[in-house]
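Only one protein chain is missing from this complex, and each of the others stays in its spot.
Entry: chain A
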Amino acid sequence: MIRFFLLQNRQGKTRLSKWYVPPQSRGTHSVEAEKTRIEAEVHRFVTARDKKYTNFIEYNNYKLIYRRYAGLFFTIAVDVNDNELSYLETIHLFVELLDSYFSNVCELDIVFNFNKVYSILDEFMMAGEIEETSKREILDRVKDMEKME
């Protein structure tokens, strides 16, 4: 199961963060503060890694699967016994979705339309599970919604 999905740039600015399992609040840290802390930590981990390394990091009692596209890091946190490669491809499928939607996506598209990125994600994953893997199906739903605007 997916715990969270993160999109960060190289400087560590969060472009999108979706939590399916909120973190435990620790001591005086609220859940929100804890989220911020974890996001910063994830950024530190993924940016420190060599390109040749695996795209997986064991992190506490779960695993981070990350992938870098230009200056953007996509990170998914999943349970330890989940299939790493499958989630690596999940990230790629998401990027393909963005690419189709924005036709040749770049970081700016995501910056200026991050709420749309959330909509796409919501049609792709739900409650920590991959809900739909057909690209056409997902994009159709998002476009349906746009018509209503």
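Here, a contact is a pair of C-beta atoms (placed from the backbone, for glycine too) under 8 Å apart; a residue touches a chain by one contact, two chains touch by 3 or more; residues count from 1.
As a convention for this text, contacts and distances are computed from a predicted model.
**Q** When you check the chain that is not on display against UniProt, which of "V-type proton ATPase subunit", "DNA-directed RNA polymerase III subunit RPC3", "Adenylyl-sulfate kinase" or "AP-4 complex subunit epsilon" does it turn out to be?
**A** "AP-4 complex subunit epsilon"
**Q** Given the full complex, what residues of chain A touch the hidden partner chain?
**A** 1, 13-19, 22, 30-32, 36, 39, 49-50, 52-58, 60-61, 83-86, 88-90, 92-93, 102-103, 108-109, 111-116, 118-119, 122, 126-127, 129-137, 141, 144-146, 148-149
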